[in-house]
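What you see is the complex with one protein chain gone and the rest in place.
Letters A and B mark the chains in the order given here, with residues in each chain numbered from 1 onward.
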Amino acid sequence: MRIEGDREDVARGLAQLVLTLVELLRQLMERQAIRRVEAGGLGDDEIERLGQALIALEQRMEELKEDFGLTDEELNFNLGSFENFFGETDPKQ
Amino acid sequence: MIYAYAICEPATAAALSRRRGLGGAALRALQREGIAAVYSRHRSLQPRPTAKLVMAHERVVEAVMARGAVLPLRFGTQLGDEDRLAAVLAARRRELLHALDRVRGHVELGLRVIREPDRRTDGGAGERSGRDYLLARVGDHRSAELAARELHAPLAALADASVVRDHAAPPDILVAAYLVDVSRVPDFRRCADELAARQERLRVLVTGPWPPYSFAAVERR
Partner (left out) sequence: MGAVQLRRRQAGGDMSDRGARLTTQRDIDLVEILDRALGAGIVITGDVTLSLADVDLVYLSLRLVVGSVPTIRGEPADEVHTLAAGAVDPR
């Protein structure tokens, strides 16, 4: 039973790593798409297709997170998870 | 080969004799006409940017900073020998002294403005058009950027120089560096605090104090 537990931990750990990477890439691609739209020069159909691709990515990400039972916090992709700081910050200011 | 860490004044460099740099090599100082460089000698060195080596580099730069004005060199600066380093100091002496004056008594503070991870409340899968979705993201991003920019201006006013990164990578909305006089650091932090308190969707992170990497460039921007 202990061996199985370890195997699960490893699988979960790997899933965490992979999904963190995937989520980072998704965010980067979304940011790139936003920049391209802002810069102009994209046709309506291109915008539509880009948008659909991003929707699909986001949905797939949600599915993967559900499959592995991982939360956003666990993916730790957000430096803004400030509640994770354990007493490292100065409370005074 | 020699590996160089920072440029500073001769007195500052001289105070580092007991410290060590990359690979445990002894730190050395080289000076030419009032300007000095801190370096170490190596038979062979492959300064790959590992956390360990970069931290070793940073520790040296910070040791210099603790003792005087410092112009950090980028990680990975290797030269053939001391003569070449001396040639750089001699050739760029005036600009380097000017740059040292600029950073003297200052620290670099970093700013990251981060978007709260948003919980998408969109409806069913097939109902949105790609265009609507993407344009909504563009609108979101734009307003977040504008809000972040409003944080930058008052902070820049408390600094003697500032740089804003062209393209922040997610989840950052704004990334900036400020050259702040040491005596104004508390004001700066207080200001950041107040500005951040007014934000709901943005998180504000102030980091530092750092050696003035972002303001060491000899060329004027």
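Everything that follows uses one rule, which is that contacts are C-beta pairs under 8 Å (C-beta built on N, C-alpha and C of every residue); 3 or more make two chains touch, one makes a residue touch a chain.
Note that this is a predicted model, so its numbers are computed, not measured.
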Which of B:26, B:90, B:146 or B:182 contacts the chain that the document leaves out: B:90
On subunit B, residues whose C-beta touches the chain left out of the figure: 1, 4, 7, 47-52, 54-55, 57-59, 61-62, 66, 71-80, 84-85, 87-88, 90-92, 108, 110, 165-167, 169, 189, 192-197, 203-211, 213-214, 216-218
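One rule holds in what follows: only the chains that are shown with their structure count from here on.
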Subunit B - residues contacting subunit A, complex: 112, 114-117, 120, 125, 128-135, 137-138, 141-142, 167, 169-172, 189-190, 193, 203, 205
List of subunit A residues in touch with subunit B within their complex: 24, 27-28, 30-31, 33-35, 37-38, 44, 47-55, 58-59, 72, 77-80, 82, 93
